[in-house]
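Down below is the structure, laid out as structure tokens.
Removed from the display is one protein chain of the complex; every other protein chain stays in position.
Let's look at chain A:
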Amino acid sequence: MSDPDKPFFVGYLPVPRALRAFLLVVCVIFVPGLAGLGLALGTAQDDPGEGAFRFDYGRQTVTGVVELTPYPVLRVTQGSEHVAVGQTLMLAGQGKTSVDARAAPLEGQLATASGVILDRGDLEMMQLRGGQNGLSAAEGAAPEMTTEPLGRWRLAGEICDGKCLAGAMRPGRGIAHKACANLCLLGDIPPVFVTTQPVEGHAFLLITGPGGTKLPAEAYHWVAQFVTVEGEVARRGDLLVLAIDPATLERAD
């Protein structure tokens, strides 16, 4: 039975006097309450880290040797204000597109690259301008570049796409970012392994499939998760490259 002592609300009639105070209290709780939740949730967001597009540097134009790991990198021989000689830049196109088609004809040759820098710690990438404005053959003979093998390693960490992690998206890693990272990797953006312990002083390694192939399809299931993996590590300039053995991928505890 409806309580006869309680006021009865009918939507199209005036609110009973006895209910007005109660409803006022509900409104007073509801409106500031939502504001408080907005503040609590808004200020509970984790720091996405230091990675970012360096638009503040302005456009950088450098010269170096193009290498395909198979993901294209540039071993810088003539730097710029913010890119030093000896640095190895991972190369990417606009958005989630690669520059493989432009880099492949220039493999092993001297080339001029122009674009905007992304960096996070010792991870550096250049997003090239479109067409030949971004990557073109440079005059002169390419100096010989060395690759130093560092042996087989077992590493713990996370597979990310190199561009979002470097700062194209902030944050650009973690489970919530997995689908985005996969889409980048499907677009042949260079993948990166973020280690829990530095390897030869580096926290980020460009990763490839075994024997210098592209990241195999099965690795996509492990992207953005805490995993362990074994592979051959090699140093190319200031960039470490990890050729993973996909059969050794495991979820880390």
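Quick notes
Keep this in mind: a residue touches a chain if its C-beta (ideal position, glycine included) is under 8 Å from a C-beta of that chain, and two chains touch if they have at least 3 such contacts; residues count from 1.
Please note the rule applied: contacts and distances are computed from a predicted model.
Between the listed names "Methicillin resistance regulatory protein MecI", "NAD-reducing hydrogenase HoxS subunit beta", "Rieske 2Fe-2S domain-containing protein" or "Cytochrome c-type biogenesis protein CcmF", the UniProt record for the complex's undisplayed chain reads "Rieske 2Fe-2S domain-containing protein". Seen from chain A, the chain kept out of the figure touches residues 1-4, 6-13, 15, 19, 22-23, 26-27, 30-35, 37-52, 94-97, 167, 169-171, 174-180, 182-184, 186-187, 220-225, 251.
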